[in-house]
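A single protein chain has been omitted from the complex, and every remaining protein chain is retained in its original position.
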Amino acid sequence: MSQIRTAALPALARVPGVAIVLVALLVGFSLAGPRFLTPANIANILMQSTVLILLALPMTLIIMTEGLDLSMGAVLTLASIALAMTVVATGSPALGFLAGLAVGLGFGLANGALVALIGIPPFIATLGTLGIAQGLALAVTDGQSVVGIPPSIERVYSGTLFAVPIPIIIGAAAYALGHLLLYHTRFGAAVFALGGNREALRLAGASDRAMLIVVYAVGGLMAGFAALLMTARMNSAHPTAGIGLEFDAIAAVAVGGTSFERGNGWLFGTLLGVVAVGVLRNGLNLLAVPSSAQVACIGALVILALFIDALRSRP
Amino acid sequence: MKTIVSLAALVVLAGQVLAGPALAANETIAVFTKNQTNPYFQAVRVGSETAAKSLGAKVIQYIPTKPDSIPEQLSQVEDVIVKKPDAILFIPVDYKALVPAVEKINAAGIPVTNITDRIAGGKLVAYVGADDYNIGLATARHLLKQMGGKGNVVILEGVKGSLTNTDRVRGFNDALKENSGVKLLASQPANYQRLNALQVMENLIQSFPQIDGVLAANDPMAVGALEALDGANRKALVVGINGSKEAVEMIKAGRLLASGDFNGFIQGCLGVEIAIRNLRKEQTPKEIILKPVVIEKSNFQAYEAPVEQRTCPKLSDMVTN
Amino acid sequence: MSQMAETRPRLALSRDVLQAFYRLLAAALLCAALALASDAFLTLGNILNVLRQTALLFLMASGLTLVILTAGLDLSVGANIGLSACLAASVIQATGSAGLGVATGIGCGALIGICNGALVAWLRIPSFIATYGMMWMLTGVTYYYMAGETIHGFPPSFRQFGSGYLLGVPIPVYVMVLFLGIGTLFAQRTIWGQQIYALGANPEATRLSGVPVERRLLLVYTFSGAMAGLASLIILARINSAQGDIGEELTLPAIAAVLIGGTSLFGGSGSVSGTLIGALILTLVLNGMNLLQINASWQPLATGLIILLAVGIDTITRRTAP
Partner (left out) sequence: MSAESHSAAPLFALQGISKQFPGVRALDDVSFDIRAGETHMLLGENGAGKSTLMKILCGAYRPDAGAFLVSGEPVSVITPADARRLGIAVIFQEFTLVPYLDIAHNVFLGREFPGRIPGLIDRGRLYRETRRVLDTIGFDIDPRLPVHRLGVAQQQMVEIAKALSQDARILVMDEPTAALSERETERLFAMIARLKARGVAIVYISHRLAEVFALGDRITVLRDGRKVASVLAAQTTPDELVRLMVGRSIDTTYGRHFCDSPGDLALEVKGISADSGISDVSLTVRAGEIVGLAGLVGSGRSEVARAIFGADRITAGEIRMFGAPMDGSPQDSARRGMALIPENRKTQGLALARSVGDNIVLAGLRKMFRSGIFSPRRATEAAQAVIERLRIATPSPRRTVGFLSGGNQQKVVVGKWLNAGARFFIFDEPTRGIDVGAKAEIFKLIDGLAREGAAILMISSEQSEIVHVCDRAYVMRAGRIAGELARQQLTEANIVRLGMHQ
């Protein structure tokens, strides 16, 4: 039955919704104003998207395992605070960076353990750790920003390498690494199997639980890494800075065509999803569209991309 | 392909419709506020527009789509720098975390005027703000005087870590120190939110059989506390801060004792006026700190008019130093 | 299948009863701890107070329970409350009629529910994303409509709805009991409820049993929307004003209440009465922190721990117990 159907589907109809929406936005905004399609503005959009890319890439893997990580935004926040506090206390950016990574990794491992070892559904497990990370972030700072970070950290966001802004290099490198990890390693094949057929993985002699823990650990680690960029961007750490970023990441993954079932993921789509949201926000700001309309537009974008995909997947 | 073309056409059209007609104005001022929901910032926006209109300039409002989002305000600043307005009027979501944003504006050569929350760094044309500490102090003193210098009070704090909250609560506490007969029962945060304040107050009412006064760090919390007291059939004198429309009406009705005036409209007016006059190379003050005023039974009439109908005060009248 | 057949043959029902008992026990333990820690806890006033606060959370979560029973999710609950409350508030202000306001609030909520239902049932957009998109759209409309202002001051007849008492018990508590009854009866004692459980467990098999799955989904989302509308009215009546951010930060606690209450995100199992216990536990945490004057910064952390404890114990006992 499925054979009959897919054979009849012309190749063009498989163009994912997110690609259509992104191209439409690019064309539309370019026509609407002269400032949009300039190298500086494109760099601007990409730099703004980097933090979300760093979260959305591992989120894609997590969603491919039929999981979810709601704690990412809060973990990023806490990692950012750990980073800033460590740098301020020790004066060593390297130690700070490691502290941020350690917080991220710790929470990632905890999420993985709750999901894989205890068997708590990912949504609830990470909702719980979201509360813990957010609570710790508020409690240790008493709601205050942490400032006094040396300029070496800020340069991670504002600096350039070979005339390319460092965040763009980091984003591209993260995507390249993610691509290698997902499509060229055993671990990547295991990610597909975790969502698609866990039994297959077990029978292949791999530990599905260990792999699942690794997936969440990667998510936490990336949140810890993204904390560096976020901290550099604000030149400070703030206990509410990352609130809600996990939902932006999940939305980007879904808009990018990754489904919540059977390990059907598309990493490049996630990249397109993040950029589409970034382009939309930037374009609307350049056109000085009122904020309330911007809010509605973001919702419309999410629904539209999924709607196009839903139309296409219909018989 | 057809889908893309029609969607792109939609984007262009929507952009033009939503952006509205372009005004034939001399200068363009980008105004940054924290969120779309707090009436205080609406008053700032109305003030900025009123001032711009009278001076023949145009303002564009930038508000994070997610309320009080630091990363989003950072992105909006970056986007606005691409757009290159003539000047920027800036209320940072967080006075420390947005310093890099102001530095970027500086680097782009756009003059920036700061109002409300004083930014912790960067170069400013001017700062216009209220003195939160003194407002807190004056409002609390007003309450304590009405209480006759004795009794039990509770404090409802705003968002932890925000500059306004820290200073206001410090003012409250210093006023309390002057009155040894008053006992502070509890100081709990309710995040500047009405529903939070209502529930926190309900819980505090259960803990303390006698509460005579409530010091709320903003009006919505004061009103939430009043609703909780009414619900429990308890009486206490309540003060808030902001001088919002609602608070003024409740002062008139005798339910709210007083509200410290924290005037967004005037800050918006003055901020834009300074920004424009600075662009026009006129002499402008570097700093304006509004005098603390406590709105109460005797002086509320002046605050009854809705912000849209108010006129901006003269800049020269407001310069304190 | 063969694995399932080999596991111990016990009644599934008794296990559910046991789980419900564990949750009640958790709530009771929490109460006991609070009673020991604070003299104020076990006073009539505070008990009514906790119940009134529970009522609000429960009303939001009860509609959501049905949605989650169908293996769906409604992330637009908070945004729905925001828009419904603001529209209802302006109708009440304009007409002075509490009745019209109530109709507007519930009607607006239900209409939003229908939109969600249509996106999920007919356009087959995963509910998580459909309602996430709706959340943004509704928020945008609310912001546009309110333009940063507040609407405040409603007639006493309307305010009774949220802050009034009847025979010494707050009116929202009656509303809660009413909807606990309605929700439970609907889920357990109507054929639609049965169909909804089945559809949560296996939508395809349910469709092939002649159940109009799309219409049932629509019903569920509409109900959830209407309940959000109702909750918005209670908030409105309690705080006597409406502001654009009124529903913010209400969605995740509502979802948490449902999950702590034992309803499974995978659909097909759970109950409205469980959600009441979930809402009660969450409210107790907040109440306890206020009574004990613990810094509210710790509140998210405490909530997170409670969620993990409740569901973790649940998961472990399900795995090891019969």
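Per-chain numbering from 1; labels A, B and C assigned in written order.
Quick note on the criterion: contacts are C-beta pairs under 8 Å (C-beta built on N, C-alpha and C of every residue); 3 or more make two chains touch, one makes a residue touch a chain.
These figures come from a predicted structure and were not determined experimentally.
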In the full assembly, spell out which visible chains the left-out chain is touching. A, C
Contacting the left-out chain: of A:Leu68, A:Leu201 or A:Val255, that is A:Leu201
Contact partner of the left-out chain, one of C:Ala32, C:Ala94, C:Leu166 or C:Ala205: C:Ala205
Given A:Ala193, A:Ile213 or A:Val253, the residue that touches the chain left out of view is A:Ala193
Going by the touch rule given at the top, which residues of chain C touch the chain that is not shown? 1-2, 4-13, 188-195, 197-198, 201-202, 204-212, 268-269, 322
Those residues of chain A which, in the complete complex, touch the missing chain: 1-6, 180, 184-186, 189, 192-193, 195-197, 199-206, 262-265, 315
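Heads up, the rule we're going with is that only the chains that are shown with their structure count from here on.
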Top of the farthest list for chain A, CA-centroid basis, is B
Per the C-alpha means, the centres of chain A and chain B lie apart by a whole-Å value of 33
Cα-centroid distance, chain A relative to chain C, in whole angstrom: 29
Quick check on chain B: which residues sit in contact with 2+ other chains? 36, 65, 160
Residue ranges of chain C touching at least 2 other chains are 136, 140, 143, 295, 297
Please name which positions on chain C make contact with chain A in the complex. 75, 119, 123-126, 128-130, 132-144, 252, 255-256, 259, 264-266, 295, 297-305, 307-308, 311-312, 315-316, 319
The answer for chain B against chain A in the complex is residues 3-5, 7-12, 14-16, 18-19, 36, 60-66, 68-72, 74-76, 78-80, 82-83, 94-100, 120, 159-162
Which residues of chain A touch chain B in their complex? 20-21, 23-25, 27-29, 31-33, 35, 38, 40-41, 44, 47-48, 51, 138, 141-145, 147, 154, 157-158, 230, 233-245, 281-295, 297-298, 308
